[in-house]
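Missing here: one protein chain of the complex. Every other protein chain is in place.
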Amino acid sequence: MTEPLSFEKSRAGLAPPRLPEAEVEAPDDLPERWRRRNPPRLPQLSEPEILRHYHRLASMNYSAAERFYPLGSCTMKYNPVLNEQLARLPGFAELHPYQDEETVQGALELLWQLERALCAVTGMDRMTLQPAAGAHGEWTALRIVQAYHRARGEERDQVLVPDSAHGTNPASAALCGFTVVEVRSSPEGRVDVADLRGKLSGRVAALMLTNPNTLGLFERDILEIAELVHGVGAKLYYDGANLNALMGICRPGDMGFDAVHLNLHKTFATPHGGGGPGAGPVGVRRELVPFLPRPTVERDGDRFFLDHDRPASIGRVRSFYGNFGVLVRAFAYIVAMGGDGLAQASLDAVLAANYLRRRLEGALDLPHPGPCMHEFVASARNLTPHGVRAVDLAKGLLDLGFYAPTVYFPLIVPEAVMIEPTETETRATLDAFADAVHELVRTAQARPDDLRSRPLRLPVGRLDEVAAARRPVLRWMPAGSEGDPRP
Amino acid sequence: MTEPLSFEKSRAGLAPPRLPEAEVEAPDDLPERWRRRNPPRLPQLSEPEILRHYHRLASMNYSAAERFYPLGSCTMKYNPVLNEQLARLPGFAELHPYQDEETVQGALELLWQLERALCAVTGMDRMTLQPAAGAHGEWTALRIVQAYHRARGEERDQVLVPDSAHGTNPASAALCGFTVVEVRSSPEGRVDVADLRGKLSGRVAALMLTNPNTLGLFERDILEIAELVHGVGAKLYYDGANLNALMGICRPGDMGFDAVHLNLHKTFATPHGGGGPGAGPVGVRRELVPFLPRPTVERDGDRFFLDHDRPASIGRVRSFYGNFGVLVRAFAYIVAMGGDGLAQASLDAVLAANYLRRRLEGALDLPHPGPCMHEFVASARNLTPHGVRAVDLAKGLLDLGFYAPTVYFPLIVPEAVMIEPTETETRATLDAFADAVHELVRTAQARPDDLRSRPLRLPVGRLDEVAAARRPVLRWMPAGSEGDPRP
Amino acid sequence: MLRALGVGSVEDLLVDLPPAVRLDRLDLPPGSSELETAACLRRLAARNRVYEDRLCFRGGGVYRRFIPAAVQAVISRPEFATAYTPYQAEASQGTLQAIFEFQTLIAELTALDVANASLYDGATALAEAAMMAVVHTGRSQVVVEGYLHPEYEEVLRCYAAGRGFVIRAGLEAVGEDTAAVVVQQPNFLGLLEDVEEVAGLAHRWGALAVVCVDPISLGLLAPPGECGADIAVGEGQQLGLPPSFGGPHLGFVACRRELVRRLPGRLVGQAFDAQGRRGFVLTLTAREQHIRRERATSNICTNHSLCALAASVYLTYLGPEGLRRVAEVSFRRAHALAERLWALPGVEAAFPARPFFNEFPVRMFHVEQRLRRLGEAGILGGLPVARWYPDRPELRDVVLFCCTEVNDPAALDLLVEVMGRA
Partner (left out) sequence: MLRALGVGSVEDLLVDLPPAVRLDRLDLPPGSSELETAACLRRLAARNRVYEDRLCFRGGGVYRRFIPAAVQAVISRPEFATAYTPYQAEASQGTLQAIFEFQTLIAELTALDVANASLYDGATALAEAAMMAVVHTGRSQVVVEGYLHPEYEEVLRCYAAGRGFVIRAGLEAVGEDTAAVVVQQPNFLGLLEDVEEVAGLAHRWGALAVVCVDPISLGLLAPPGECGADIAVGEGQQLGLPPSFGGPHLGFVACRRELVRRLPGRLVGQAFDAQGRRGFVLTLTAREQHIRRERATSNICTNHSLCALAASVYLTYLGPEGLRRVAEVSFRRAHALAERLWALPGVEAAFPARPFFNEFPVRMFHVEQRLRRLGEAGILGGLPVARWYPDRPELRDVVLFCCTEVNDPAALDLLVEVMGRA
């Protein structure tokens, strides 16, 4: 069953909720010229109707809390419910960002300690906790690298990005004013070092690398790559959205990376929220520290304070000090897991991915030799002869009660099916998922039409995205209102 | 999809969750004779598995938060979400019942004020907030009445109960040592005053009355009934589970009732929890006050205290002072609604019931003339010729996304379908429900088998309750364990 | 809607009310906005003193324990919280399966055959068990052995006075009129009773043995089923529920299979649909008030379902080994604390010869003054028991201390330090 829009359920003339009265003498004497003419057409619904509306919408969502969510590159691990409670503590949630430092010592200490913990995990010297998401962290890191080069009088204009990289990498580079130069992957799915060598020059500001890369493969030549990059005076940047294989196993800093961003909403178990909020802290090595966004959090004996006086800083990348509520959750996760727990999580993640990969042998193509790290990319091209595509497999999985893996990414694998089980799934769940994939592959061979008609068990069937983009309807409009806002 | 039992998912040997260590010298030197031999076979599951298990169970429930829940006699109104937050405030949830009175003045004041508010609503002189539920309140009130008679040297052994009464009424009377004498209903669904008159005598301790009665009808002769009951020295008891029609409209005290119980988990909007916890306060008139359970909450100027020194009290009906967390919610509801809001709620409840009753004309039999109060009882006997019963209609409604009304109660209406919409439902919802009933009635006539096969859209089909009761399996047992615990 | 009904106002629907009883105006203040409602309740909450968990050493039937966040996450789901008693089984499988699991958990914990869906609290559960025995044996006396929680005893007496049976004290009173012998383990003073002996005596006289247990203690202590008990009851507050000034908490009852049809309240059983899929239903309802009316085993209708759900999540979170550890940590810390308190001048063990679990009675000088001093240090000290035993001079200066996994060693140190101040 689908649910009408809140606007469609609106009851004109319904009394608003009880609200406080002004209880002061002052009238509302706002001059007419500043006054709104037409009230916004917000829905008019009672509280019970609102709750029911959203409860029903909730029941139309798949979520990691309820189901296996093997979305590759997204690390949909279990989000501890304790951390939700802690982030809501008034001592965190009710702090105004402009309270005096003396009144927020606990918050500043948390930020300070979280920074230290993330440095320990990454091998970086300092971190900024400001960036709000992974892409924001990428861009922040590139701004830092850019500022570093500029401070040395160099205006380097290129950033190298492997063809397997996540889309945010080239987009962040472009947003930062760089020209993106793509580096090819070798047939086995790793950086083609020869190609890289050819593209490195004094124009290159940085190479953006993901390791394990988006195929789930560890870049074996990482030490050589680092040497090459540093050899031309460029910086090596680590897309740490994919750190889940490496905690306590190895540190980007030890591999030669100069800057790192992390997705706390992946590796550090903060919930994804259906698309955020997350947090994308950026760590850097010593020579990049002066360029970090300001303020930084510093310690002076027992006292913590914000240091705004950082003349070489790139400035601010957002208001205030970061997505504090998300940082609280990530810190609680680190405290609970500890060094031992984080390392075990990474080992378990690698094990789960390899196990699931093994279980899918024979069902899907596995274009790159294993072992993999925390995730792997299969290909559904073996179903192409039956007229079945990766998207059909994905929709079939939805009907069997699983979320679908990431499909059609990375771009270099045809009919890509990117699977990341995470360490918090049980073997029973992995087996059930593998069984489902095998079943769907058999269906693809025997009754391809069936698979192409999926999903059938969800509130709506397969939605026509092409038609939706051709004549986009991006908002509700009251019936009979002039025109619709199709661009 | 059904969900395995937690026990069936258990993973033997799984490490327990991290817990604090003792960190003291003292050893565990419990003598062997007191020591448990076999550990309980609790499930062994990780936190993510546990959450997913219960989230899935949750999704197998219909609830008032998500759907229309027209269960007659149950007053499934909207439960304000604010009240959930308030009950969790540490200043309420973290109080130990044996803290010194000086440290719980806010809690005592809340109890004191709630008692006053409920007295205002019912017209009683004092209330006890101890009883945990409606049935508990009924029994408490009868104990009070019993103690009153005994204090006057009378051992009255009968309690009169109308045949339309809720099952807890006779059960509570029996539990209290009384013989239950049933009073007949008249054809129009009200107390048969002649029958009542014949059964009243000096042996009668009380008449238990529900008004509006369980047919949703107001007992027109209430003033005469009160006079008759009082005439033989008996007390008139009000089953106030059904107060939702009367708040601000009329008060049991003004109708001549001597004792009242309320279901805060119905009229006062505390959530029902799938079967509790609720709260069943009991109010009494002056001459019954000495017999109230102890302690009572008293006020001395600005100070509130517990009065244990009540020699005539029946004692305690439970530990501590009542279901405090539930009382907090009910008090918040009263504060938010106010006198005006409560009265409006009752008017709206009566209107909704009458409207829905009207909308169902022609679909089901309406054996008693209207208007009704906050609920009404229809009969599905018009479907009997098609071989369709009230239960079939109920299951058909489940398939259409509604919870079912109460069926087969009250016992005096054949194929009873008891419907209580409450004031918090919109007309659109009532219409949709009425349309669904009409549709099902048409189905009953055209394709009775279809209705008898319902539900088909839920995790399980119609469950065989008869077989279940014949060989009851009341718990999980490990596979291969000796015997099963069938009684 | 008025128009559809052809009436001008709702008043026109209230035709059956005698005009004399129609109320003019409900005498309550006008309603308030959500903001103001919250402010009003917060003001009241702020006028209560909240002791830190770790500094709370008072028990007496209600204890601070670590509550996993998972509990709140589950019980606050509106699908559980806003459902009614699961009358329509097919649309209530969540609640029903949860109760079935709860019944199993309690049966396992007590080592008895079956448990019901929940009762109001420990005290009423005990009264219900006594009434089961009275009906089952057809006898009219219930004997209480040892220190039963005084409030439980008061509740038991209140039920007995109504139902018409007699409460007697001490094993000497057991005889052929005895329906049940009731014993609490650990007893109100925290001391361990010899349940096996009590049960043996009860059985020799043809009476039932009813044990009132602390569910956490069963991680370590021999459960009723291993001691010959016929019925076990208890208070489940410690299984994931906050103290909440005394409620809502959780009563439970478990028994041997022979007694199942005497159980009060709801029972959930396994059932199947036509396709053979397993589900769960309310069952053996012929015991209950809505079917059997005055001949029902009890009047229970609404029970404490959501509290039972909390307990299920709690026990499932801990698992067998986790429960054992919680019990063991409580035991060891309590014993460490007891040794240190008893070593203080003017403080001594009240029953030095008797073993205990995690609560113990201490006799001391200057009870009030010491508790006041503890309060000033932020500590909720032990519970003075004298008020319940006005005729027992030997209990006059006795204070009951308890210790659980939330009382960390530093909290113990502080308690001992403040208690030791001259």
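General observations
Letters A, B and C mark the chains in the order given here, with residues in each chain numbered from 1 onward.
In this text, a residue touches a chain if its C-beta (ideal position, glycine included) is under 8 Å from a C-beta of that chain, and two chains touch if they have at least 3 such contacts.
Note that the structure is a prediction, hence the values are computed from the model and not measured.
Taking every chain of the complex into account, the chain not shown here touches A, B, C.
From the options A:I222, A:V377 or A:I419, the residue with contact to the unseen chain in the full assembly is A:I222. Checked against the full complex, the candidates C:E128, C:D273 or C:E405 give a single residue touching the omitted chain, namely C:E405. The set of chain B residues touching the chain not shown comprises 17-20, 51, 55, 80-82, 84-85.
By the touch definition given at the top, chain C reaches the unshown chain through residues 33-35, 38-39, 54, 66, 68-69, 73, 76, 78, 405-406, 408.
What we mean here is this: only the chains that are shown with their structure count from here on.
Across the two candidate interfaces, B-C and A-C, the one carrying more C-beta contacts is B-C. Remark: chain A and chain B have CA centroids separated by 47 Å (rounded to whole angstrom). Averaging Cα coordinates per chain places chain B and chain C 20 Å apart. Among the residues of chain C, those touching two or more other chains are numbered 31-34, 68, 70, 72-73, 78.
For chain A, the set of residues touching two or more other chains reads 18, 51, 55, 80-81.
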